[in-house]
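Of the protein chains in this complex, one is absent; all others appear in place.
So, chain A:
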Amino acid sequence: MGISIVVTSGKGGVGKTTTTANISTGLAMLGKKVVAIDADTGLRNLDLHLGLENRIVYNLVDVVEGVCRLKQALIKDKRYENLYLLPTAQTRDKTAVKPEQMEKLVNELKEEFDYIVIDCPAGIEHGFENAVAGADMAVVVTTPEVSAVRDADRIIGKLEAKGLDNHQLIINRIKYEMTKKGEMLNIDDMTDILAIKLLGIVPEDEKIVISTNRGEPVITDEGAKAGQAYKNIVRRITGEEVPFIDFEDENTGFFSALKKFFFKK
């Protein structure tokens, strides 16, 4: 029996789809059988993040409406053979699916897969209700902005009202230089307000943009800081205890590299 994880945030543009793509790829890299579900009907993007947009034939709405079987709509990833994508329809809207149908679908997938990662749309309306319907666990993504933190707070309240108490926080796009100077909310501020368990911290990284455009999740990039952070998040999801990386100590640039070189001796 698998575990279903919904990735949600309330506010748009904080990195839900990027997080979904990376978590599902990361879990697949560890050899788990994973399916990523795009619940953002009408504004689907997860297929782009995974680079699978040209392989979509059937989608989630087709499955729900009985046009095709569930197996037919699942798309196998091009890199990892134990990763599948269940895309949604771009030509329909959120009301095409009901929460009960979604719950049934997720439960069906749980029989066969180890992890089901659901990409939730922004907002707290119908789309959100659908995405969380079958979830066992929620990952709340936020960025160090007051508006994103408030929306995350609202979402946590909504999840708790639904009885979904297993929720954890990912702080995305943090810039350490700015938090150090006090120009940005820092991690303590956010965990203090939201008061939920911290799953991971992802630093701002230009490589995210490149990887999204290429359709290759950043977690597959060995050199990327954000990829490393996602790897740790994935290991924490599987139950491993992983210490938080201290990016603050990291010194880049020629002089600091030189300094390191000499001081090491």
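Here, a residue touches a chain if its C-beta (ideal position, glycine included) is under 8 Å from a C-beta of that chain, and two chains touch if they have at least 3 such contacts; residues count from 1.
One rule holds in what follows: contacts and distances are computed from a predicted model.
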| item | value |
| --- | --- |
| Absent chain [UniProt protein name; select from "Protein-methionine-sulfoxide reductase heme-binding subunit MsrQ", "Cytochrome aa3 quinol oxidase subunit II", "ABC transporter permease subunit" or "Probable septum site-determining protein MinC"] | "Probable septum site-determining protein MinC" |
| Identified contact with the non-displayed chain, of A:K78, A:R154 or A:K197 | A:R154 |
| Among A:C68, A:A195 or A:I210, the residue in touch with the chain that has been omitted | A:A195 |
| Positions on chain A contacted by the hidden chain, ascending | 150-151, 153-154, 156-158, 160, 192-193, 195 |
